[in-house]
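With one protein chain removed, the remaining protein chains of the complex are shown where they sit.
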Amino acid sequence: MSLFVRKQLPIIIASILGILMILAYFTTFDIFAQFKGIATSWVVIVSAVTVAMGFVYMTNAQIKMYQMNKTPLQLAYTLTTYVFFGAFMIAGLAYKGDVNSPEYQWWFQNIYGNVSATIYAVMYFTLASSAYRTFVISSIESEALVLGGMIYTLRQIPLFQVYMPWIVPLGEWFLLVPNVGGSRGAVIAAAFAALVVGIRTLWGKEVTLEVSS
Amino acid sequence: MALFVDVLGGLVGTFFIISVLSMLWKDNPIFRIGQQAIIGATMAHYILLNFKSALNNAVLPMLGGNLLLFVPLLLGVLMYTRLKNEIAWVARYPTGVLVGVGTGVMIAGTLRGQIIDQIKNTVLDLTNSAVSGNMTGIINTLLIAIGVVTAISFFTFTREHKGVLGISAKIGRIFLMISLGANWSGELVWYLTQLIGRLSWIINTVIKVMLLGG
Partner (left out) sequence: MSKDKPVTFWEKLGNIDYRWLYALSLVFTIIPILQPLGLPVQVSEPTIGYCDAINNLQPGSVVAVSFGSSLALLDEQEAQYLATWKILFQKHMKVIFYCTYADSALILQKHLGSKVKPEDYGYTYGEDYVWLGYAPLGEAGEASFAQNIRGVYPKDQFDTPLDEIPMMKNINDQSGIDLLIFTYTSCTDVEWPVRQWVVPYKKPTIVATLGCCGPMAAPYYPTQIQGFLSGSGMGTELEVYSGNPGPGAMMSDAKNLGILPFLLFFLLGNVSYLGKRYAGGKSKEVK
């Protein structure tokens, strides 16, 4: 297949679609709005269909992990992944109501819900222990970081709201004044960057689109 | 009186909570099993839900007469060609559609919503405060305006941060650090809430209700 079909035509299609989306936004022609409605709903369908690629990549990763560490324990870990994958698929397909069935809910809430929630819980210890070492007042920037962090932390804890009532308006002030100043600046800067990357993408200049899969 | 299946679920859930928490002591097989279990579970869950969504939004309507929906279905299937090097280039077409639509939709809203409106609101807040004569409002909106300008100057990487730009970038860095501190604080309290939730589930739901019948 020619280079035009393999590389350039997809970029041209991306550019045309992007420009049509922008025209739908900034013009009042109904045709563009209708096209935007169709295109955006199609994107949802494409996203839904491609999800099974994750299974392929997961299998690839599991094989690589086993190849790096060929032990019975690693094999057990890999098998665990597929056992639970199979169990959830069976629970989701075999019962009336599929993922809404009480059986699937049991699996989902007791296993997925608890493991995923606890992973976030473990992050508390990780964050707290790293803050113990690194959250020190060593420069003016770190002072600002600590001030913003600690004031807003104390503002969220009822104990300090009751026994240090001045922390409430101070914490809110930090959230709605200096935080807004910094965040808004970051939002605007990030928006400029996103605009530039977006325009480069539609222009066909964005290198990442040309990289082969 | 709790049902057997509820008690079993409670015990299974407690096992997995403790298996993940055991990682705090050191990496161990019990933690790894919990970790691998959720990888498999998440994959199955996403496949089930997304395929159901594709069925309802595309396959069934297509079979019902809306043949145009064959196009996004085909595009989705073509994405799988990236798994084979010889035909991986075909996947650029559905990728191009996703990127084009997503980028266009993003650009359209970004210019107005995140640049023009944000700058406008900063200026309007300042002028409205000045007109009203509210000293607290003037100070606050002035601080916000200074924070916005200096934070943007910090992200200017095409010139060296020297002189006026250097001072502005340093002030902007301070505002950004305050924002980062606030974000960090939100994360810390969020993770603490997650810990409270899991411990509370074990104590109040599993132990008190299911096992002790309280």
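Letters are used for the chains, namely A and B, taken in the order the chains are written, and counting of residues starts over at 1 for each.
Here is the rule we use: contacts are C-beta pairs under 8 Å (C-beta built on N, C-alpha and C of every residue); 3 or more make two chains touch, one makes a residue touch a chain.
The shown structure was predicted, so the numbers you read here are calculated from the model rather than taken from an experiment.
Residue-wise, the contact with the chain that is not shown comes from B:50, picked out of B:14, B:36 or B:50.
The chain omitted from view is touched by exactly one of B:9, B:34 or B:102, namely B:102.
In the full complex, chain B makes contact with the omitted chain through residues 24-25, 45-46, 49-50, 52-53, 56-57, 61, 101-102, 105-106, 108-110, 112-114, 117-118, 121, 179, 182-190, 192-200, 203-204. Contact between chain A and the absent chain runs through residues 25, 33, 36-41, 43-44, 47-48, 51, 99-100, 105, 108-109, 112-113, 116-117, 119-120, 124-125, 128-129, 131-133, 135-138, 150, 152-153, 156-159, 161-162, 168, 172, 175-176, 179-180, 183-184, 187.
Going forward, only the chains that are shown with their structure count from here on.
The centroid of the Cα atoms in chain A and the matching centroid in chain B are 4 Å apart. Chain B contributes residues 5, 9-10, 12-14, 16-17, 19-21, 23-24, 29, 32-54, 57-58, 68-69, 71-73, 75-77, 79-80, 82-83, 88-89, 91-111, 114-115, 118-119, 122, 140, 143-152, 154-155, 172-182, 184-192, 194-195, 197-198, 201 to its touches with chain A in the complex.
The touching residues of chain A, counted against chain B in their complex, run 1, 6-7, 9-11, 13-22, 24-26, 36, 38-56, 58, 73, 76-78, 80-89, 92-93, 98-99, 106-125, 127-128, 131, 140-142, 144-150, 152-153, 156-157, 173-195, 198-199, 201-202, 209, 212-213.
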